[in-house]
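Note that one protein chain is taken out, while the other chains of the complex remain in position.
Chain nomenclature is as follows: A and B, assigned in order of appearance, with residue numbering initiated at 1 for each chain independently.
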Amino acid sequence: MTPILVTKKVTKRFGGLVAVNGVDFEIPEKSIVSIIGPNGAGKTTFFNCITGFSHADEGEIIFEGTSIQRLRPDQITRLGISRTYQNIRLFADMTALENILVGEHAFLHSSWISAVLGLPGVIQEEKNALAEAQRLLNFVDLQGKGDMLARNLPYGAQRRLEIARALATKPKLLLLDEPSAGMNPRESEDLTDFIRHLRDELGITILLIEHHMRVVMGISEYVTVLDYGEKIAEGTPAEIQRNPRVIEAYLGRGAATEGMATAHERFANKKPSGGAEDVHVNS
Amino acid sequence: MRTSFNERLVDLAVNGFLWGFRILIVAVIVLGTFFTIRTGKYSSDQWIDFIVFGISQGSIYALIALGYTMVYGILRMINFAHGDIFMTGAFAAYFIATWLNGIGFIDANPFLGLLIPILFAMIVAAAIAMLVERLAYRPLRGAPRLVPLISAIGASFFLEYTFRGLFGPGKYAYPPIKALEGSWEILGTSILKVQVVVAVSAFIMMAILYFVVMYTKVGKAMRAVSENKDTAALMGIDVNRIIVNTFAIGAAMAGAAGVLFALVYRQVDFFMGFTPGVKAFTSAVLGGIGNIPGAMVGGIVLGIFESVGPSLFLEGLGITRAYQLKDAIAYTMLVMILLFRPSGILGERLSKQKA
Partner (left out) sequence: MKQENFLWTAVKFGLIGGAIAIFLCLIGMVEIFSKRDVIEGIITLGHFILVATAVSTGYIAARRAIESLDNNQPVYSLTAGLVAGLFTGLLLAFLVLFGNQVNLRAVFLNASPALYDLLTFGRGVSGVWLLPILGAGCGLLGAAFLLLPETARRPMMRGILFLFFMALFSGLFRVVLINQGDAWSTAAKYLFGQTGMTLPGALIFFFGIVALSFLLSSQGKNIQTRLNSLPKQGKLTLRILLLALIAYIALGLPLVSGPFIAQVIVIISLYILMGLGLNITLGFAGLLDLGFVAFYAIGAYTVGLLTSYGPFGLQHIPFWVAVPIAVLVAMMFGAFLGLPVLGVRGDYLAIATLGFGEIVRLLAGSDFLAPFFGGPRGIIGIQKPCLGTLGPFTTVDVPRVCNGIELGKPEHIYYVAVVSAIIIAFVAWRLRESRLGRAWMAIREDEDVAEALGINLVQTKLLAYILGAAFAGLGGAIFTVLVGSIFASSMQLLVSINVVALIIVGGMGSIPGVIVGAIALIGLPELLREVSEFRFLIYGTTLILMMLLKPEGLWPSQAAKRELHHADAENLTAEHMI
């Protein structure tokens, strides 16, 4: 398959710290790819480089044949890349429906003058936009919650609303930053199904950062491992689980802080960075 | 391409405009300077006068700018009322100096006659700033950014018009210090005594402040709080107290600056804080806000530009009475810096934590 996104030697520095160091990476079209790695490995920074939040100092990022590393976030979004955030960033004081409508912004064209005049075209467009927003709301299982303020939605619903908002920008590539954070096992299982559904039904390519190994290994077709900003391995989930460098990266860390036995056990349980909140998954 | 034509047009316009603006300013400076020097209207002595005046004026801006920069460093807040704190210092000094003058003290002890009003102004300004912080800023910590800024604007007006109410709208003449009249011969040029005294006092004050911030316990705590409030609190630093100290120290500097300003211009009124306040803010941004040496450098640079600018850049272009545009030069510098180098000359120490 042809890759939808290719990065070549992408490097990002913050002062003396090299957050992302010469990462070569590709995502095949209509695949599900995960990036894993210990905390501070540069995963989110890498996301930020792709979406234009921060600009890579070196290297090139190519999306569908266009170089995008010099574009602004809004331009990149309009090309078809959308994202969610590790710590949910909804417009907390707008309703669920309004959140999604903001996502549709780039595809609405009515100018301010026609909006003021209330031309029929505008009214029709608003009607369609609202219908589309309603459809997305139903798609993420939030029917009937459209008029609630985003801040008042339960946590899981906020995560789904954020995905719906991202979908409203009609992405070809969707970047999910730790979508299962704070979810219980049943919820993260639902999430896995949902992500697969996105790819199969809507044909969206999906790139995710994940800590939950069960989710990662369950849905990813390919996995890339970052450590200290460098790519140390890539391959299918099975390959990654056997890769000695990956085990070492996780073990080395674990050994220093928590003792080798625990670390080994944790990796064997497919949970490299597991914090306290993940423990219940095993039990 | 999905990006619409419209949008590319706007992008083009933005860039074109920014470049046009840069080129225009550079052209004004270069051509203006060229023509002015060619006409030879001013002698080198006059230029030195301009520069000396700029340095003394700039050192006043620098003193005020310290308060802006320290408060911004700690709270990420533009203390809009800081210019009015400067004004309160000038008023305090005016009243005590008038009294001292009345009993003939200033003529007898010119040095103390200068020092006592300065100390008094520093105390009064610090007290008022602490009060303002307590009432108008502290309850708003952690609110969205516009909220404390608006409150600060309110505090600014409150102070201005309180002083107008208390002391009336007129201008008060600051009593003359006879020992400061006339000029000194320094390196073959004569320089007004007042300007030397003002600049020297300001530099002494800045040196003291720098020492306090770098080497004392309070100063270290201040720096720690400006790095990271939470961590500082965990280290056992009383963050609130440090913030109050910062306001007080900054205000004391501004109060002293008020006295120096009154010495130069010989008048005090309730609205005198506004323009120097904005200019001092410009200095702080110019030097890199949050950066203490930066504020000092920024103040001096602004002072010199403002003093030399009208004659050097504008008169050459045939602008009559260019001194009227002195303030416009300062404001233009403000806008330019905010546009092209918001991190300032010496770099903003806090740029990473951009909100």
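As a working rule, contacts are C-beta pairs under 8 Å (C-beta built on N, C-alpha and C of every residue); 3 or more make two chains touch, one makes a residue touch a chain.
Predicted model only: the values in this text are computed from it and were never measured.
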Response to the item:
Listed by label, the shown chains touching the absent chain are A, B
Discussion item. I'm checking contacts with the chain that's been left out. Which of A:Thr77, A:Thr192 or A:Thr205 qualifies?
Written reply: A:Thr77
Response to the item:
From B:Leu149, B:Ala179, B:Val196 or B:Val264, the answer for touching the chain not displayed is B:Leu149
Fill in: Chain not shown: contacting residue from B:Phe17, B:Phe34, B:Phe111 or B:Trp184
B:Phe17
Worksheet entry | Sole residue of B:Phe86, B:Phe120, B:Tyr174 or B:Phe281 that reaches the chain not shown, by the stated touch rule | B:Phe281
Item to complete: Quickly run down the residues of chain B that touch the omitted chain.
Response: 7, 10, 13-14, 17-18, 21, 77-78, 95, 135-136, 139-140, 143-151, 153-162, 164-168, 274, 278, 281-282, 285, 314, 319-322, 324-325, 327-328, 331-332, 334-335, 338-339, 342, 354-355
Response to the item:
Even though one chain is not shown, chain A touches it at residues 51-53, 72-74, 77-78, 82-83, 85, 89, 91-94, 98, 101-106, 108, 110, 112, 115-116, 118, 122, 126, 129, 149, 151-155, 158, 165, 168-169, 182
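Simple rule for what comes next: only the chains that are shown with their structure count from here on.
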Worksheet entry | Centre distance in Å when chain A and chain B are each reduced to the mean of their C-alpha atoms | 47
